[in-house]
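Below you'll find the structure, written out as structure tokens, and then a few comments.
A single protein chain has been omitted; all remaining protein chains appear in their positions.
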Amino acid sequence: MARERNRWLSAYALIVYAFLFAPIVVLIIFSFNKARRGLVWQGFTLDWYPKLFSNGELLDALTVTLEVALVAVIVSTVIGSLLGLGLARLRFRGRGATETLLLVPMLTPEIVMGLSLLLFFLQLFDAHGSLAQLWIAHITFCVSYVAVVVRARAANMDPRLEEAARDLGASAWGAFVHVTLPLILPAVIAGGLLAFSLSFDDYVVTTFNSGVGSSTLPLYIYGKIKFGVTPEINAISTIIVAVTAIAILIAWRAGAFDSGPRRPVADEAAT
Amino acid sequence: MTDRHDGSSIDLEKELVRYMVEHRISRRYLLERIALVGGAAALAPIIAACTSSGGSASAAPSSAAPSVAASVAPPSASPSPTAQPSPEGALNILNWTDYLADDVIKSFEDQFSVKVTQSFFSTTDEMYQKIGEDGGDYDISFPISVDVPNMVERGVIAKLDKSMLPNIVNLGQEWANPGYDPGNTYTVPYMWWTTGVGYDPKRIKEEPTSSKALWDARWKQHISMLDDWQEVFGLTLIQQGHSANSTNTAEMDQALALLEQQKPLVRTYSTDTIGTMTSGDVWIGHIWGADRFAIQETIPDFAYYIPEEGGVKGSDTVATFTGSPHPVAAQLFINHLLDAHNSAANTNLIYYMGPNAAAKEFIDPAILSDPTINPDQEIVDKLEELLRLDQSVRDEYLSRWQQLRG
Partner (left out) sequence: MGAAVQPAEASAASTPVADAPGRIARLRAAALVLPGVGWLVLFFIVPLLLIFVVSLGSRDALDRITLANPSLDNYAKAFDPVFIPTFLNSIRFATITTILSLAIGYPIAYWISRYGGRHKVLLIILVMLPFWTSYLIRTYSWIILLRDNGVVNSLLQAFGLTSEPIILMNTDLSVILGMTYGFLPFAILPLFVSIDRLDPNLIAAGRDLYASGRDAFLHVTLPLTMPGIVAAALLTFIPALGDFVTPDLLGGPGTTTIAKNIQELFLAGRDWPYGAALGFVLMIVTLTGTLVALRTLRREVAGGD
């Protein structure tokens, strides 16, 4: 009976993954499209790949994007996880306000957030956009997402576990690292993955906070719409997917994804 | 073409072939020109372009001026005047991606040892926000001409130093004193365009000439309009016999009514004209003229026309700003863009026509001869320009636009 459910569910999973990757397959195929502009297939060519490597601006944009995303992910994951954990586990006054504060960035229209930051940096620091400004902007919109995910995970976590660890002699920090952190780690990682996606693809907030030398890939790509988006963009997206897939494969082979020690069964004791 | 020569000896044959390939000039065209204006006149501009990386005094505003070209002046060693401040080491440009030909930027960098950094935007309104009140950190950008007076009044755009812009003589006569910037004091025109109707002849098996074709129920769900309230209302008002810049709310209401009739037939309101027209879902659409060439790369016989009721034209400018960090480099770059060769290179890349009369020598003949991209002066004079309307008028339009799109 369990096995049968497994089959249906597995088929379902396959369909969902196919759905997720369908546009990606199209994207990859069209990176070999001969047509310079336009969405019609006009023959096979490999030209776009060497072309993109000589496209300084495109490569610079990619570099900036990764620089921004890396910092944004690390900082927002740390801050967001702490925030989510605090909200979930511990009761304190002002909790409702903090929870509201968490939600507001997510429901702010991007144009409002982008322009508010532009105004903030312009009026208070006479700044016109820069890499640092992008870091700050990206961290700001990522924090909430991480916090919400971590909070969900930590929601039912029994706080007595950490107390128990401390009673057994661990320091507060040690209890945190060895008990709490492993329990919320999947949520932290999930939050980090979401933050990366948000940062990597962001346009509106980024355009109003980027400056000279800090144009990201989305800015470069959207700037192409006016005069035609070329398959170079497909090519670079393909390369990113390929590189990431290879990196994941290598990590997988190296056992990086094997699940750790089984989590404590007492986890669920509290309702 | 970025190599400097002293003009003493060049391999003309090699340079010529390279030039022709670069600019897609056919041998036949060249021979025709030689027959028409004489060998020296036809080849002189090419030689001049090959031997100096800047514009030369021999580039005359009119396209057929054998007397000037016959005496091939020794190529000017440098396009910039003798006594001038030296440029800063960097230049920051804000524009669309692929708006400037790579060659043009590279030749500028090489000639003046300036590092050019480009930053991007996807709509002009975004550009204005990034430029702000003093240009942000940008030295060069491309405001739309009708927005220039407002920016000048707010103190955003810096005055030009004409002594650093000898190439300005390359501009066509009609651009010497534009209404939005008398005497080109603050800006220099960059590109101009028309807005009209484009269609795929394989789908639309007739040759429409009116903008009413966009209301044709036969093409239901295969029509697109620009996602730009001013262009859309402009087209409609002209069709109804009014000015595209009407301030009359009754006329605006009439236009709205007509647009609401059209709405069920419209597939999309989009400014991604190239993507929309090449996807195949849209057969006839409201597009900018120059997009036609880009679309033709995919749909070879794609057609474009300026509606018989009248059409819209527009232009943009190159400007530098009051807060620009590298004013000297900016001025030199503007001059660089005014060079005939460079202006042509840009036109050949993005297909938009420049105001540069001297550049006409080097523009792809297909573009040049196309009456819809490069119409005769009399037609151009009849086209209306979309002006920057007063706030209250703009608000009237915008609220009707919101009604339409809701």
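Brief remarks follow.
We just call them A and B in the order they show up, numbering each chain from 1.
We adopt the following convention: a residue touches a chain if its C-beta (ideal position, glycine included) is under 8 Å from a C-beta of that chain, and two chains touch if they have at least 3 such contacts.
Since this is a predicted model, take the numbers as computed values, not measurements.
Within the whole complex, touches from the chain that is not shown fall on A, B. Think of the hidden chain as still there; on chain B it touches residues 123, 125-126, 128-129, 133, 150, 153-154, 221, 227-229, 263-264, 266-269, 272, 275, 279-281, 391, 394-395, 398-399, 401-403, 405-406. Residue positions on chain A in contact with the hidden chain: 5-6, 9-10, 12-13, 16-17, 19-24, 26-27, 30, 39, 78-80, 82-83, 85-87, 89-93, 98, 100-113, 115-117, 119-120, 123, 136-137, 139-140, 143-145, 147-149, 151-153, 155-156, 158-160, 163-164, 166-167, 172, 183, 186-187, 189-191, 193-194, 196-197, 200-201, 203, 217-218, 221-222, 225, 229, 233-234, 236-238, 240-241, 244-245, 248, 252, 257-259, 263, 265, 267-268, 270-271, in rising order.
One rule holds in what follows: only the chains that are shown with their structure count from here on.
A straight line joining the Cα centres of chain A and chain B is 39 Å long. Taken together, the chain A residues at the contact with chain B in this complex read 35-40, 42, 57, 115, 118, 122, 128-129, 207-208, 210-215, 219-229. Partner chain A is touched in their complex by these residues of chain B: 92, 95-99, 117-122, 126, 129-130, 132, 136-138, 271-272, 274-275, 278-280, 294-295, 297-299, 350.
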